[in-house]
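Here is the structure we will look at, set down as structure tokens.
In this view, the complex is presented without one of its protein chains, the others remaining in place.
And now, subunit A:
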Amino acid sequence: MQTLKKLFPFYLRLDKDLNIIEYGRSMGKLLHENGSFKDHFKFIRPNFGITHSFASIAEFLDQFFILELFHHPKKVRFKGQFIIHHEHEDELWFCGSPWLMSVEDLQQHDLFVTDFAQHDSAIDTLLMLNQNLLNLQDNSKMIADLKQKNERLQQVNERLDAIVYAITHDFRAPLLASIGLLQLPESMVLEELPEILHTLKRLDRTIIHLNELSKNEKIALKFSTINWEELIRESYHNYSVIYGIKIPIHLSINETTPFHSDTFRIRTIVNNLISNAIKYARPVLEETSFIKISIHTDPSSCIFTIEDNGEGIDEKNLENIFKLFYRASIKSQGNGIGLYIIKEMVQYLKGTVTVKSVKNEGTTFTLKFPNQKLE
């Protein structure tokens, strides 16, 4: 009996005269009085040759029944089977559960999933339906996610293509030039050694740049206080040594509040800007060449400006300079990665970068970064 109650929360116990003597706890939600079975239920199936009598039902014990609770406003139907338990031979037990088509059906009858036995196939189906509903929502989210990931992959792929092209071209060029120089007659090779060294260093710089680029994608942001003065002096010193030119630098730092950002990216950006300012200085100007850097910080942002009177950029090339592997001038010792790195990193820091330039007069880059909060 306990098993029956547990397995069929909608069970019915009928006596010889088909009076309802007991019903399951979940059935109680739909049926509010005992009374006669005949007054509450009619047979939907079997619908032929069956009457509301103990003997008649007993003839259909091995059959599948559908009963309708016809007084109920929603006319709930039950599917199941009648059994006669060997210890209660004068009773008919109906073992079944509601015939529900959807989750809404379930809710309309104030029923919950807990009203059903765990093994119940009806509830299994409903759970599955419910799952499908969830899946549908999941699916649309998944499609959007996939679409986004796909676009991202496409971008990464395009960049990879560009990098592979660079490796087979821009990387090979200095190597091939060195090979060419080394294959000269011995007496000439010695003279060319400094050129070979210079060429290989150029290749190394390209590789360092590419490494910075890939790091930007991989390394998480880590905010700390930026020491502008130290960062700029260090960078300026390094690149003056590398290019063997000392161009006067004017530094004006107006820091009302400390500036917090990602040191690795800020340093890389500053290195690339200072290196460009030194590299593209006009030799004819000699001592009148200059680099002017001004920094202004406030609690919300930092504005960094670097101005030079170097060779400048043609107006028609200006829109392309931030593109990967773009080289505006032939004199350009560059590899077309530096400004692209700046653009990518500034974007990563949610900042902005703008450029103004006049050919043979000079270039000004203005960058704006948000001032981050320290954890």
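Everything below uses one rule, namely that contacts are C-beta pairs under 8 Å (C-beta built on N, C-alpha and C of every residue); 3 or more make two chains touch, one makes a residue touch a chain; residues count from 1.
Just so it is clear, contacts and distances are computed from a predicted model.
**Student:** Which of "ABC-2 type transport system ATP-binding protein", "CheY chemotaxis protein or a CheY-like REC (Receiver) domain", "Cytochrome c1" or "Aspartyl/glutamyl-tRNA(Asn/Gln) amidotransferase subunit B" is the UniProt protein name of the chain not shown?
**Tutor:** "CheY chemotaxis protein or a CheY-like REC (Receiver) domain"
**Student:** Quick one: say which of A:64, A:112 or A:165 touches the chain that got left out.
**Tutor:** A:165
**Student:** Out of A:159, A:282, A:327 or A:343, which touches the unshown chain?
**Tutor:** Selected residue, touching the omitted chain: A:327.
**Student:** Among A:179, A:193 or A:358, exactly one should touch the missing chain; which is it?
**Tutor:** Looking across A:179, A:193 or A:358, the contact with the absent chain belongs to A:179.
**Student:** Consider the whole complex, including the chain that is not shown, and state which of A:61, A:142, A:156 or A:188 touches that chain.
**Tutor:** Touches the omitted chain: A:188.
**Student:** In the complete complex, which positions of subunit A touch the hidden chain?
**Tutor:** Missing-chain contacts on subunit A: residues 165, 168-169, 172-174, 176-177, 179-181, 183-185, 188, 195, 199, 327-330.
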